[in-house]
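Yeah, one chain of the complex is gone here, protein chain that is, but the others are all in their spots.
Order of writing sets the labels: A, B and C. Residues in every chain begin at 1.
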Amino acid sequence: MFGKKRVAIVGAGLTLFRRRLKETGKELSYEASKMALDAAGMELGDMQSVVMGTAPDAFDGVHMKGEYLADGAGAYRKPYTRVFVGGGTGVFTPLAGWWHVASGQFDSCLVVAEEKMSSCYPHPQFAFTTIFDPILERPLGMNLIWIFALEMHRYMHKHGIKKEDIARVSVKNKGNALDHPCAQLGAKITVEDVLNSEIMAWPVQRLDVSPTSDGASALVLVSEDVAKEVTDNPVWIDGAGWCIDSTHWTNRDLYYPDYVECAARMAYKMAGIKNPPKEIDVAEPYDPFDYKELHHMEGLLLCKKGEAAKLTAEGVTQRDGDLPINPSGGLLGVGNPIAAAGLMKVCEIFWQLRGEAGKRQIPGDPRTGLAQAWGDLMQYGSVIVLRR
Amino acid sequence: MSEKIKNYRGEALKSADIKEGRVPTEKCRPKAKFAWSAGIAIGRFLEELKKAKIIASTCSKCGRIMVPPRIYCENCFKPTDGWKYVKDTGTINTYSVSYLAADATRLKEPILVAIIDLDGASEGMGIIHKLGEVDKEKIEFGMKVRAVWKPKEERVGSITDIKYFKPVKEETP
Amino acid sequence: MSEVAIVGVGCVGFQPILPELSYKELMYEAAVKAYDDAGVDPRKDIDVFVTCAEDYLEGFSIFDEFVPDQLGAVLRHLFTVSGDGLLGLANAYMLIKTGHFDTVVLEAHSKASDLLTLMDVIAFALDPVLNRPLGGHPYYVAGMEMNRYLHDTCTTVEQCAQVVVKNKKNACGNPYAAYGANITLDQVLCSDMCFYPLKKLEISTPADGCVVMVLASEKVAEKLTDKPVWVKGVGWCTETPNLETRDWSKAVDTRLAAEMAYKTAKIHNPRKEIDLAEVNDLFAYKELQHMEALKLCAYGEAGKLTEEGVTARNGELPVNPSGGLLGMGYGLEASGTEKLLEVVLQLRGEAGRRQVSNVEVGLAHAWRGIPTTTGIAAVLSNVK
Partner (left out) sequence: MSLDKITNPMHVRHWLGDMEADYIYTLGVAGERFFKEIKENGKIMGAKCPRCNIIYVPPRMYCEKCFAKLEGWVDVGTRGVVHTFTVAKIDVDGKKLQKPEIYALIKFEGACGGLIHKIGETTPEKVKIGMKVDAVFKPSFERKASINDIKHFKPAE
């Protein structure tokens, strides 16, 4: 990393995640941003640039919603960019913030992610139908859950994994979320509960799925010089990776996310990580569905292909296990306001590395953490590696 | 954070608050209508569907036969340089039994949906479609299926000109 | 830090409608041209791809799903900027400046003809609680702004109309322009009043087209081309999305964006140091207002300069020699890249009969249109 600038995270903020919140998207963005600034001990005036991450306009129901949200994100009269890579947006947004600072263009960047899915009425599901190809797919009456069901089924078939192996992820994450003050669906459930829950699109059942939510999250990013002034405890962004696969998702074998591996390799190379399972102390892979956590652990090279379910069964991925996965409770437990949920994962790693995660704190003085999000049509991976 | 912050912001509402008008709201349905140009590749694909045929485009560099067709090979970044009909039979790559309609309403009779790798196209070249004339318990990975086309007069040049795919009874060599 | 250069450009369009190509095919054709121009193979030579788009302008959610194949970006590093192409340039520029990336592709396009209800979609960008329930054509916002601008600056309606005459004439010499025309001041002044004092011919008409560019670090640029166009500085700014508290007379976003770009580019006297400017002219008055915000002249002076012919192609300060959006067509999120394309061609000396003589420094500017207050400015030069 010789001659390249390092970027630190010095504050994080989060609103409640709930099915429906009274606040407008702007107000949610404000609450998260303000909390992140307060946590960093900084003012809006200290922020030289702002990056917004938010998923489809069809949720909030505002065209160009990045523009609409600008003042809530603190962008008044500031350089402001919205980046957007579907579900991958939440983890991608701080990557964009990273290059705002790492380029030397700015000394600070406020990174905000927001989603208000409840605006789409009666259910955001309808907005999801607009993510499909309008000519070849939408006429079939596609439901979003289908593509996950197809992928999950392929993954199970290829590796001979059973539903109960996957259900353990949901049990773990919803349990972890009981300790998260913002969580929407923290719960003590059993594998049987998952297996007995309503079948939505086999093999996907009700408790395999994260909810739809409203919420916002934020981070304060600063250059090395500023970091030294404002905190003794910065967390560094040492790896940034992102990758997209072909539009033709039905032309690929869905059992393995090559794009996540490609994104992870990019981030690991930047961070100088050679042996991910050994060097990563805590990870927050994207878990909008329980099988996705397993799928992504494999894509992130945290274990071998087809091995993630076994590690989960052995308790390796519990908070007190060798490789804690989603100690926050993930999307399954905390909730899934798309972009805000991705950034929530980065917030969690930030807090874990600082030892500020409260009841969720993993033991063993973690030094290196990772967050990852997935997006688009089984297609996008974004990865961030943080170090204390 | 966690320990220091006592009060996480956000005022949760219930669906009933909205339904029963306890919380004032503003409503809107946008007018957003489109006439997408189908273009060279998909335009041709739709025309062929109308004739009950499935057409692919081919790349002479990597030798792939690609369906749905495109005018560029995304791997070689070269223009595709040929067209080739593929069969209307294929194998089930993966499938789902869906009790959800597009708008998330619950269905009594499930929709059977699958990715079907088409015969005659390169390996793994699947399309998404529905399955019919099959018991949901009897669907299997790798099962051979065949397109059931709408009658000629009902075909308009659409992916729905194929009603669904159904199992091929006898394995023909 | 490495300097950043534009080393390849490709454009298809702009046309009122390109019905025979899908948006993907349109992007592919522009990309092929850009890669050919830069002499690169996107499958191995490009580090990052940036695409600029908004979902409702395309007709589906999560636009980047449908992008990688036609740009050669499959299993590579691509993302969307939900913004104008020039904002994409800003991000591409920063990526190279980090020192981690050497080559970035920038894409922006318009398939406006796919969208049957553009104005309804623009109205859908208004605040859903405070503004949208009033209904109406969203360009009333432009009428209100023009009215206040004329009121505060004493700019005349004739001066605004002169912008249309000039830009449509410039467009006649531009093969990429959709709406070139030889018209008179009276024709503009007598065209239908749409949103007093804004008239029909003063409003840019949408067009289809796509621009793809290849950017490279100093090290790579000098290997690839002997005509690099250097990005000397980029600035961007959002004033406020709130119609109630924005400035209705001055383009504050553009002023702040320009100040940022000029600072990086070390431009102290824009009027003197900039040889040509491509300025957003979605509405005729906007060219004048933006010239002032870009400090190409004093506040309230742009109308007079236009009348005097200073901004004509052969004038002392050519503004929109391409024909601008009034002449080329409103390319939605590609609007800024239309400007950028012209500046690059001019600085390379490849602008054909539009060529402005002795150009060294050019300015490209974009504004994101109604109802936003987001402006972006980029300073480019053929001298490092």
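Here is the rule we go by: a contact is a pair of C-beta atoms (placed from the backbone, for glycine too) under 8 Å apart; a residue touches a chain by one contact, two chains touch by 3 or more.
This one's a predicted model, so the numbers in the text were calculated from it and none came from an experiment.
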The chain left out here touches which displayed chains? A, B, C
Out of C:133, C:175 or C:309, which touches the unshown chain? C:133
Hidden-chain contact residue, picked from the options A:9, A:58 or A:161: A:58
Looking at A:23, A:67, A:151 or A:179, which residue reaches the missing chain? A:23
List the chain C residues touching the unshown chain? 19-20, 25, 28-29, 32, 55-56, 59-61, 119-120, 123, 128-131, 133-140, 142-148, 151, 192-198, 240, 242-245, 248
Residues of chain A in contact with the chain not shown: 20-24, 26-27, 30, 33-34, 37, 43-45, 58, 61, 71-72, 74, 76, 118-122, 126-127, 130, 134-135, 138
If the missing chain were put back, which residues of chain B would it touch? 11, 13, 18, 23-38, 40, 43, 46-47, 71-72, 79-81, 157
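One rule holds for everything that comes next: only the chains that are shown with their structure count from here on.
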Chain contact graph: line, ring, star, complete or other? complete
Whole-Å separation of chain centres (CA-atom averages), chain B against chain C: 37
Just how far, in Å, is the C-alpha centre of chain B from the one of chain A? 27
Among all residues of chain A, those touching at least two other chains are 61, 63, 134, 246, 248
For chain B, what residues touch not just one other chain but two or more? 28, 30, 34, 36, 38, 42, 70, 74
Complex contacts: residues of chain B adjacent to chain C: 26, 28, 30-43, 70-72, 74-77
Note: in the complex, chain C contacts chain B through residues 18-25, 28, 35, 41-43, 56, 59, 68-70, 72, 74, 111, 113-117, 120-121, 123-124, 128-129, 132-133
Interface residues, chain A side, partner chain B - complex: 12, 14-23, 28, 31-32, 35, 39, 61, 63, 121, 123, 125-126, 129, 134-137, 139-143, 145-146, 149-151, 153-154, 157, 181-182, 198-204, 214-215, 246, 248, 250-254, 347, 351, 356-360
